[in-house]
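What follows is a single structure, and I will ask about it in a moment.
With one protein chain withheld, the remaining protein chains of the complex are depicted in position.
And now, chain A:
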Amino acid sequence: MHGRVKVKSTAQQEEEKRKGREKKLKVYLTVRDAIFSKRSNGELDEEALQFTQQLLCSNPDFATLWNYRREILLHLETVKEEDEIQKLYEAELFFIETCLKMNPKSYGSWHHRGWVSSRLPRPDWTRELSLCDRCLSLDDRNFHCWDYRRLVVKASGVPVDQELQFTDRLIGSNFSNYSSWHYRSTLLPLLHPEPGSEPASPCRKQNNTHTSPTASPQTHSHRVCEEQLLKEYELVQNAFFTDPNDQSAWFYYRWLLGRAEREELISCVYVSREGERVAVAFSKPVNALTEGLMLVLDGQQQQRVEWRSAHPRFRHSPVWLCELPPGSVSDINNEHNLTVHWMEKHTHRDCALYTGRPESWCRDSATDQELFRSELSVEKTSVLQSELQSCTQLLELEPQNKWCLLTIVLLMRALDPLGHEKETLAHFQTLKEVDPMRSSYYSDLCSKFMIENTILKMEYAEVRVFSLSDKNLSTLCHLDQLLLVTHINLSSNQLVRFPPQFSMLQCLEVLEADDNAIGNLEGLYHLPKLEEVSLKNNQISKLSDLEPLASCPRLTRLDLRGNPVTKTANIEAELAQLLPSVTDLLL
């Protein structure tokens, strides 16, 4: 079905081909029917091995035939001596090799080889490994063979460092080999793991060089210790200086630049006295209903609070809300102490609501958490600085190279996101020009970085005002970080909607988003403090687009000038009915 070129042929050629196919079909059907009838008669003999061999040579995806062979082999195991069994299985391996030569990408053949290897009385793993070597030398991207290699390595205990050297060799002979870089990414964390959360220290050269590379979940502790990282940077740099357009090395480099997963913790607890309401933010999306979340108010466990995510569309959310029992915190003369326990993770966070205060919170800020940059040792910082210099040199030689441009942006962010903001924006502009097919990706990534920078600036200034106008924002993200923001200005961007995540802005009072292309207000949902919304010159076209606003109880001022919806018949009356709390309406 793949890669078969259609060729024009004459009627005569067609007729000859048809006859040829007819003949082949007859032979095929005869053998197939013979096999099926032998099998249904329970015949587990060598003749069946021959018949199935005949068909599998040309059609190795006929899985049932492999199954039949396995039944036969298992039966023969019970009636033969060990030496004969060994010979039988070796013959089977030989036959599979023939099949693999014809079709090196058949799932069935590779699986059967693994099965045979596991049945062999005296397996010869060295031979299997060299088969992988040969196969990969013909096609170094054959993922079936790579997977089989991993099986062999695991079964025979090939040391991790030996496999790493194997990737050294492959990458050394051809940098453009995504499969080898991938394999490296699974081996390095086994050989040179990042030491827990201790300060950077030399790699533990422990005895695990002799454990075999078992599958390592890439999601979890997949980071590499710093000393090895520095060596890897050098290797990758060689690769992309040799061939700056080969994407493999750049993908790998981006992984090296990445950072460890964030610890799972409660990053913020917020309580509103007047609203009798608690909001809890987590470092990653959770399902509070199943995570054993417990609220303790003044020493009393609150059994009956009902947790809900910020928007009903989210089963997993970084922000969860609950109402406190009526009257429990409303008296402004009382002080209250609140603790949220996250039972599953054995962690908690306290929050004190002092006398006279209408609200309170306790949290780690984005700057405390080093949320948007890497925690770099002095050594690594200087290495990344010199990496940045090398990439800048490369860019001078290859000014259109998108991989290099993007990597420069990432290095700048790892080093000093605010200091490099202007250059970053300029590079994104170039990226969109040299790689227009992915311009939406670059817009979204640039938006994300601008939002991160604005959060950092806001937190350094210790204010609750988030202002990001006229920055070509195409998307909104990190909204869980804006839980405490009261004023937000997003005017003059390219936003098309408020996503459901926007409902995490539980303290928002004033929203300005003029001069965008917003037509969807889904995220303006149950924002308890929202009073003023300015949406001049957007794309709100239907009255129903405004429905989410009806869930914001305090909304009094709404500016809709310059939206198609203002042309709707009876708009004022309709809006008065939909949004009765709005007293100051601009159309």
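Just so we're on the same page, contacts are C-beta pairs under 8 Å (C-beta built on N, C-alpha and C of every residue); 3 or more make two chains touch, one makes a residue touch a chain; residues count from 1.
By definition in this document, contacts and distances are computed from a predicted model.
S.K.: UniProt protein name for the omitted subunit, picking from "Dolichol-phosphate mannosyltransferase subunit 1", "Replication factor C subunit 3", "Geranylgeranyl transferase type-2 subunit beta" or "Serine/threonine-protein phosphatase"?
M.R.: "Geranylgeranyl transferase type-2 subunit beta"
S.K.: Looking beyond the chains shown, say which of A:86, A:247 or A:539 touches the absent one.
M.R.: For the chain that is not drawn, the touching residue is A:247.
S.K.: Among A:179, A:272, A:360 or A:538, which one is in touch with the chain left out?
M.R.: Residue touching the absent chain, from the options given: A:179.
S.K.: Quick one: which of A:49, A:445 or A:508 touches the chain that's been left out?
M.R.: If we include the chain that is not displayed, A:445 is the one touching it.
S.K.: Which residue, A:417, A:499 or A:519, contacts the hidden chain when the whole complex is considered?
M.R.: A:499
S.K.: Which one, A:64, A:301 or A:355, makes contact with the chain that was left out?
M.R.: Looking across A:64, A:301 or A:355, the contact with the absent chain belongs to A:64.
S.K.: Spell out the interface residues on chain A facing the chain that's missing from view.
M.R.: Here the touching residues of chain A are 1-6, 21-22, 24-25, 28-29, 36, 59, 61-64, 66-67, 70, 107, 111, 115, 141, 143, 146-147, 150, 176, 178-179, 182-183, 185-186, 213-219, 222, 242-248, 251-252, 254-255, 258, 284-285, 313, 315-316, 436-438, 440-441, 444-445, 448, 499-500.
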